[in-house]
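A single protein chain has been removed from this complex, and every other one stays in its place.
Up next is subunit A:
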Amino acid sequence: MAPTSLPREILNASPQLSSLLLQLLFYVNGIYYIFYFLATLAMIVYKSEVFSYPDEFLAPDLALLLIMAVLEVLRLYLGWKGNLTEEEAPLGLSLALTVGSVALSVYFLLWQTYVLRADVVINAVLLLTYGLESLLKVVAIAAFVS
């Protein structure tokens, strides 16, 4: 028996459970979210200049955007770590936080004070990404648990 087969067996004994697609999606999500945050911030600033914004409507919009940013960073960190260490707890927490992110994204899509067409486009893309991610996370959790 050649000694080189042993490492392969050792390697083949524990297959890789981390999902590559999920990792890719996390990476792309991170970059896209930076763009999304800056774009939404710029559009809120633009809207407050061009349209007449009653004062008490601007503060909630900005606050929710900041909360969404914090939530997103946390969610992506937990998901990244969970996928690479093949642990289901961080991944499960990340899935739970995804629900919050989806709710906030729906807010920016539908219930914002002024919804511009560009808002609709970037929120739709974000929701699509969240949907795909959630699916892959569930699959990954199933793989890790079993």
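We take it that a contact is a pair of C-beta atoms (placed from the backbone, for glycine too) under 8 Å apart; a residue touches a chain by one contact, two chains touch by 3 or more; residues count from 1.
Note that in this section contacts and distances are computed from a predicted model.
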Which of "Phosphatidylinositol glycan anchor biosynthesis, class U", "Trafficking protein particle complex subunit 2-like protein", "Serine/threonine-protein phosphatase 2A 55 kDa regulatory subunit B" or "TECT2 protein" is the UniProt protein name of the chain not shown? "TECT2 protein"
Full-complex touch with the removed chain, picking from A:Leu21, A:Val99 or A:Leu116, is A:Leu116
Pick from A:Phe37, A:Tyr53 or A:Tyr107: which residue touches the chain that isn't shown? A:Tyr53
Residues on subunit A that touch the omitted chain in the whole complex? 43, 46, 50-54, 57, 80-81, 84-85, 112-121
